[in-house]
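Apart from one protein chain that is not included, each protein chain of the complex appears where it belongs.
Chain lettering (A and B) follows the sequence in which the chains are written, and residue indices restart at 1 in each chain.
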Amino acid sequence: MDARNLLTLLVLVGSILLLALAAELLEVRLFVRIVTNLFIMLVLVLGLQVFMGNAGILSFAHVGFMGVGAYTTAVLTIPVRMKGMALPDLYPLVAGLELSPFMGILAGGLVAALVAAVVAYPLMRLSDAAAVITLFALLVVLHTIMLHWSAVTNGPRTLFGLPRATGLGLAAAAAVLAVPLALLFKESRVGLLLRSSRDDEVAAAALGARVPFLRWQAFVLAAFMAGIGGALWAHFITSFSPKAFYLKESFVILAMLVIGGPGTVTGAVAGTYIVTLAFESLRALEAWLNRAQIFAEQVVGLTEVVLALAMIGVLVLRPGGLVATREVGTWLLRRRSKKGDAP
Amino acid sequence: MTAAIQFVIDVLSLGGAYALMALGLVIVYGILRLVNFAYGELVMAAGYTLYLVGGSPLPWLVMAALAVAAAVLTGIATDYLAFRPVRTKSVTAVLITSFAFSTLLQNAAQLLISPRPRSIPLPEVFSDTVTVLGVVTPARNLITIAAAAVLLALFTLAMRRTILGIAMRAAATHFTMARMLGVPANLVITTAFAISGLLAGTVALLWLGRIGTVVPRVGLEPLLIAFIATVIGGMRSLEGAVLGGFLLAFIDTSLNYTLPQDLLKFRDAFTFSLVILILLWRPAGLVRGPATGQRT
Partner (left out) sequence: MALAVDGLEVRYGGVRAVRGVDITVGDGEVVALLGANGAGKSSTLLAIAGAIRPFAGRVRLDGRDVTGTTPERMVRAGVAMVPETRDVFPDLTVEENLRLGAYVRRRDRAGVEADRAAMFALFPRLAERADQTAGTLSGGEQQMLVIARAMMSRPRLLLLDEPSLGLAPTIVEQIFAMIAELAATGLSILLVEQNVSKALAVASRAYVMRLGRIAAAGPARELAAAADLEDHYLGG
């Protein structure tokens, strides 16, 4: 890894560690919760960046794979005595299993990657627009399956009983690992070829790039990270339903990446920070408005409206996002060299 | 025999609705190369208009006309608010702004009207049943088939005979060249969105006629249908959209008839798998779009 990327890595990982330290020291429960959730979001958004930033295709299915990870770890880690209540119809093969959350989280990532590998291969040969809308349809299908496969997911009802294994430390560790993963992929041969093929498919093919295969690799890695993120989240929140892996969540994660900048890892991280801040503030505002009864009815959906407007605004003014092309390491080094120039 | 006739009627009526829905999406995509994620909300706009005028003494046809007009206006608004500001920036930007706009519209309906289902007025004829060739079927199905046939015929005529239709087909092939012949870009685009709204608005009447209520999320299913039909039909071909719509209706109806009871709720997953198989075989869709190659 060259100097710029190393610097980027240091800055981004440093920010994560700083936040974790602050949360640890301040010991405010709400803050710890928000920061832990933020770190899980980082894993998810970085996963999305791996695919969207390199292949240049919008993926709505990402959150679906989050769900796959979450339900995989649920099935494997809910204590056996609780499984009887939580998932009465669960298949005997897995009903007797009780793995450690760590194994469950890993399994979540792997199963998500496997599903992605199988389902997405034909989709990678589609034109950009066709791929986007087919991935959207994939999200809906994954959601439908989660909603109706009651034996495994408890259907539309809430699934409970997961061990609360994701604390501040684990989430921070996962986020710290996700950053170099995304950076390494971006600068790898696959990442470079993929990005260059967006500008000129013919030239890239001449270099030996098989674009569908490259896209597929990015997609599988992204799904793996989504699965891990989903499983982490499952062990954080300990109970959830399929509703959590659908359009609203897709929207939020997309907002994080789009506002930050899908083309850079720095953008993914920055966007997550900014949108989390905005989201939590808006949620607090919404709650306050409802308690103070300013409006006659419950104010619902204010957060999404503001996020939607923010996304449209960013796209009009800075279509590449806030951090469009240069990673923070590159930017810092360039500033230093500019300052160093003699007049 | 009656089962076969029932099947044919089901496929034709569902296919007609699906085809119109897909056509409305492709007409914008063909010219602008941009996917309109807020397309489903045109159905929602029509639905809520019907709800809002439902209490008045107007005849249903007038209410329906208002609903379709609402869809047309929303379509044009989508262009001005979500497409135009970012059209030149990037393809992804437009996808996201239209998705954000869709969320905006849904939440506006949620906030300003209600998140709960609201019933809409329907003409009595929708719930009547009719006997055709020994098969009893809702009149609604036959109306759908007729409406689809009429609209598709009118649409084809407009595209082939009128100068604006020719201009739109030209713009879909090579927008800049059309402009260099004097075709006003803005008019072509606004017309495309208006037609898109007209088609979606009409489908809305038929679609909502089956459900009877409207919710903020009502546009999602028609949107998905338009998406899938367009992808299997071929994204830049008007004929492909129609073909894709009928094919999708055929798949859905067949699965409805053949899947065992407990697998029926997974029907969409099965449909999607079949669609993936079709895409494996033909990634560009079944019908080729306008030729872009030239000979020197």
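Here is the rule we use: contacts are C-beta pairs under 8 Å (C-beta built on N, C-alpha and C of every residue); 3 or more make two chains touch, one makes a residue touch a chain.
Worth saying up front: this structure is predicted, and the values here are computed from it rather than measured.
Asker: Checking the contacts here: which visible chains does the omitted one touch?
Answerer: B
Asker: In the full complex, which of B:Ala108, B:Ala139 or B:Ile166 touches the chain missing from this view?
Answerer: Checking each option in B:Ala108, B:Ala139 or B:Ile166, the one touching the absent chain turns out to be B:Ile166.
Asker: I need the residue numbers on chain B that touch the omitted chain, in ascending order.
Answerer: These residues touch the chain not displayed: 163, 166-167, 169-170, 173-174, 176-185, 290-296.
Following the convention adopted for this analysis, only the chains that are shown with their structure count from here on.
Asker: Using mean CA coordinates as chain centres, what's the chain A-chain B distance in Å?
Answerer: 31
Asker: Please output the residues of chain B touching chain A within their complex, sorted ascending.
Answerer: 29, 33-35, 82, 85-86, 89-93, 95-97, 99-101, 103-104, 107-108, 110-111, 115, 220, 224, 227-228, 230-231, 235, 265-266, 268-269, 272, 275-277, 279-280, 283-285
Asker: Tell me, which parts of chain A touch chain B in their complex?
Answerer: 56, 58, 119, 122-123, 125-130, 132-134, 136-138, 140-141, 144-145, 148-149, 247, 251, 254, 258, 262, 299-302, 304-305, 307-309, 311-312, 315-316, 319-320
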